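All protein chains of the complex are present and in place, except for one that has been dropped.
Per-chain residue numbering starts at 1, and chain names A, B and C are given in the order in which the chains are listed.
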Amino acid sequence: MTLSAAVVGGSGFTGGELLRLLAGHPEFEVAQATSRQYDRKTVGSVHPNLRELDLRFSSPEDLDSVDVLFAATPHGVSMEHIDTFQDAADTVVDLSADFRLQSEEQYDEWYDGHVAAEYLEKSVYALPELTRDELPGADLIAAGGCNATATILGLKPLFDAGIMNGDEQVVVDVKVGSSEGGASAGKASSHAERSGVVRPYAPTGHRHEAEIEQFLGLSVSFTVHAVDMVRGASATCHVFPSSPVTKGDLWGAYRESYEDEPFMRMVAGGGGVYRYPEPKAVAGTNYGEVGFEVDPANKRLVVFSAIDNMMKGSAGQAVHAANVALGLDETAGLEFSGLHPVGTP
Amino acid sequence: MTLSAAVVGGSGFTGGELLRLLAGHPEFEVAQATSRQYDRKTVGSVHPNLRELDLRFSSPEDLDSVDVLFAATPHGVSMEHIDTFQDAADTVVDLSADFRLQSEEQYDEWYDGHVAAEYLEKSVYALPELTRDELPGADLIAAGGCNATATILGLKPLFDAGIMNGDEQVVVDVKVGSSEGGASAGKASSHAERSGVVRPYAPTGHRHEAEIEQFLGLSVSFTVHAVDMVRGASATCHVFPSSPVTKGDLWGAYRESYEDEPFMRMVAGGGGVYRYPEPKAVAGTNYGEVGFEVDPANKRLVVFSAIDNMMKGSAGQAVHAANVALGLDETAGLEFSGLHPVGTP
Amino acid sequence: MTLSAAVVGGSGFTGGELLRLLAGHPEFEVAQATSRQYDRKTVGSVHPNLRELDLRFSSPEDLDSVDVLFAATPHGVSMEHIDTFQDAADTVVDLSADFRLQSEEQYDEWYDGHVAAEYLEKSVYALPELTRDELPGADLIAAGGCNATATILGLKPLFDAGIMNGDEQVVVDVKVGSSEGGASAGKASSHAERSGVVRPYAPTGHRHEAEIEQFLGLSVSFTVHAVDMVRGASATCHVFPSSPVTKGDLWGAYRESYEDEPFMRMVAGGGGVYRYPEPKAVAGTNYGEVGFEVDPANKRLVVFSAIDNMMKGSAGQAVHAANVALGLDETAGLEFSGLHPVGTP
Partner (left out) sequence: MTLSAAVVGGSGFTGGELLRLLAGHPEFEVAQATSRQYDRKTVGSVHPNLRELDLRFSSPEDLDSVDVLFAATPHGVSMEHIDTFQDAADTVVDLSADFRLQSEEQYDEWYDGHVAAEYLEKSVYALPELTRDELPGADLIAAGGCNATATILGLKPLFDAGIMNGDEQVVVDVKVGSSEGGASAGKASSHAERSGVVRPYAPTGHRHEAEIEQFLGLSVSFTVHAVDMVRGASATCHVFPSSPVTKGDLWGAYRESYEDEPFMRMVAGGGGVYRYPEPKAVAGTNYGEVGFEVDPANKRLVVFSAIDNMMKGSAGQAVHAANVALGLDETAGLEFSGLHPVGTP
């Protein structure tokens, strides 16, 4: 039985990734992709990797009824149209920040004025590794933010294992690619300006701190740098635990949390070139890599976490969550293992 | 019925691509991957995208019997071991230059001394778009060279349509990525030296001219430049036809040759960003893009052709040829459509 | 005696390069830099390499009287203001295409309607290597276009030596960086879209053909590709001479033309990594590199020419021309030799 799917906001970067994943998904059929700007244009004219897809964008004003609707619109759009989305589909997966936080107070602290705050409590935040049990049957799923996802995936096993409890000093230093700026980024994202940068773009106060605080109960010192890649988010978490931890303890903790997870890879030392997580190794995939090292001299743990911000950090995570929510095989449509070698991912 | 496959030379770049494709192929099972240097190491330690693959490299001295053997060894190795390869497998697909040319004379003109020249006549050169009918049942298949493949795919429709006959003046200006140098490239391929280059590395006399001459009957003025990408070959063919040609003629010719080809895309003008072929749009895929434009002022045609040198120009082409040779679905294992956006591919 | 200089259009990429060069020039003092958009902002806030420069942009409405005025405005702007510019300065150096062609007919063939056509005959086109003798005392100097400059520098010695006469078949395949699109480039120039491209952006009919035709008397088959660099233009000229030419002939021709030129380097073979011209080797400098190879099998010469499009192809060329026009040391302010290693230039 094929399920019908719609992508609202299909011309953006994550919209394109959703269309790619759904077009190759064994259970979903793409019924509709909307784009105000590219209405009636072929999907392939905007996403050149999808030239084989026989589909044209339609106006977001005319939503069909579908089994699942994915909203890949800028922050603030979904909250305005959430009633319409829920009318069109029993299952709505929103990729924006609109429904990630679970109270209006928390939302107002980090963003500006929610217009559909009654949905905040009902939405299920989706990192499937974190909230798998709440997803089946969910009406509204809020896919986690990319930088928050990288951080939460990196630190969650330490909480699960009791190595962290939320009182620790934690610095998270994040490096991200240009696709985080979206398809309509401005001057600072031009090739001439952004090539080769290491540019602090969110030194303090990044909004993803809110998601980390909500789901890990941890206040983190969070700083984000733009670096020269298109896809990818790499979070280096510097943790100062209250009591000494060995590398064996860490292997135990991460294995316990992730050895049965279909999309998590542990990469922590060993020989060769690829000894720790790196975005290149997961580019284009729904995999997350985590690794770690102990720094006894400074009583520090260093945890590395790498994802493709548009996949595990957005569209892949959304499809993964929909798979779980609808009782499908978790990995359906998400089997791509990535490329080697690959350039700037 | 699953077919067993071996990859000889599995630790190189194209060896890794073969392993990726075969691991995801519905009809093949990877029975063996050899590597002298990485004997007993996991495949995932060399190709980080294949960490999920439960396989270790074995020595090339101990080949198992398999249904199909892919040889991804440096030029000159396959010819020394071809008897062993043919003993191990009914179908051998060689990715090197060793069996591409069909006579010893031609081989000696471009390379140095063949040690198994008796196989030259028997081998089937594989661009499936060119030699599809000769592939079923072939014992020895020689996958075409990357730059030759890009060029032949670009120009073949003009021969099919009688627009070219081989007497034309043709300049082919090729731009290639760093993966063409292989996994053990030297100083000129270090990141510091090769980043951002436009470097003429084969101004004249490139050996792929031989393949083009053999299969198109055309002598081309061929020049290859290294540019800043990892994957990709882009051939710009400047053709001076003997009589005037319109863009409509070209559309007719290319549609006639390629509209039923599962891996060929025609991209020739229109609006938007992606108006002509580009390697980014096919990175990681087995697709080839071709496009064209007419320059009446100079009585010239310009044909653009773009492939992923490791896929359509090597490992993908090899699997495609094996699919045809063994009577499988042509596109099996080769469905990946590529990513958008993507950085340096 | 210090000469005062103004830069109109100082916030663009070439405007920034002019300001850098003039600030370090022993004979010029920057009296004014105009920018409508950044009026009253510091130059350093737009060009971060010029933070030490104690200068703010002023409005282009209020031009001071200066000894020399450099106009780095988009095509079409200078022709509207040329009377004002000439009132403000005895010597005007224009970096746009407005005054490069020397007749209104020719201009109209390639561009749209000139509003100050009476200046076309009076302007002196500046590639100093081509027109050095006409520059002293010139009122209006039109700095050559970047791609035309690379091509003309590559082929001029063949004309000087009688190896070419303009009747030859010539294909010029050009690779350029993203700075050619200027500081306000659009979606196709975003980092996510433009990273790693080999993108045909001017397959036929590029306007720089006009300059080449005007100054070499040669009709060229010209195609331009965008590649992954910020600075740089690399022209590969495929030439089919009427009679055979040896590499020794070529060395003779290029030495004759360029051995006394202060900014021309000949790079044609030899060992090591850098055997032919490449943009990386001249990034940030006013040098041009030319090299060549003979392809007897195809009766072809291949000429490689590499420049920094913003320097030798624009701002550097403009300052060089001003030095000659005003009787200064030709190399004043242009001594920077470039960096090694350097990334994407």
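Here is the rule we use: a residue touches a chain if its C-beta (ideal position, glycine included) is under 8 Å from a C-beta of that chain, and two chains touch if they have at least 3 such contacts.
On a predicted model such as this, the values are computed, not experimentally measured, just so you know.
Visitor: Which displayed chains make contact with the chain that has been left out?
Guide: Counted over the whole complex, the chain not pictured touches A, B, C.
Visitor: For the chain left out of this view, which of C:144, C:313 or C:345 touches it?
Guide: Looking across C:144, C:313 or C:345, the contact with the absent chain belongs to C:345.
Visitor: Kindly state which of the options C:10, C:177, C:241 or C:313 is in contact with the chain not pictured.
Guide: C:177
Visitor: Could you tell me which of C:2, C:45 or C:184 touches the chain that is not displayed?
Guide: Missing-chain contact among the listed residues: C:45.
Visitor: Of A:41, A:75, A:132 or A:225, which one is in contact with the hidden chain?
Guide: Hidden-chain contact among the options goes to A:225.
Visitor: If the hidden chain were put back, which residues of chain C would touch it?
Guide: Spelled out for chain C, the touching residues are 13, 16-17, 20, 23-24, 45-52, 177, 179, 183, 228-231, 265, 267, 270-274, 278, 280-281, 283-285, 335-345.
Visitor: Using the touch rule from the top, list residues of chain B that touch the missing partner.
Guide: 13, 177-179, 181, 183-185, 187, 189-196, 228, 230, 343-344
Visitor: Mind listing the chain A residues that contact the chain we can't see here?
Guide: With respect to the unshown chain, the touching residues of chain A are 169, 171, 173, 175, 187-188, 192-193, 195-200, 203-205, 219-221, 223, 225, 227-229, 232, 234, 236, 238, 240, 273, 275-280, 291, 293-295, 297-298, 300, 302, 304, 306, 341-345.
As a working rule, only the chains that are shown with their structure count from here on.
Visitor: When the C-alpha atoms of chain A and chain C are each averaged to a single point, how far apart are the two points in Å?
Guide: 45
Visitor: Would you mind pulling out the distance in Å between where the CA atoms of chain A average out and where those of chain B do?
Guide: Roughly 35 Å separates the two chain centres.
Visitor: Among the residues of chain B, which are close enough to touch at least two other chains?
Guide: 229, 273, 278, 280, 341-345
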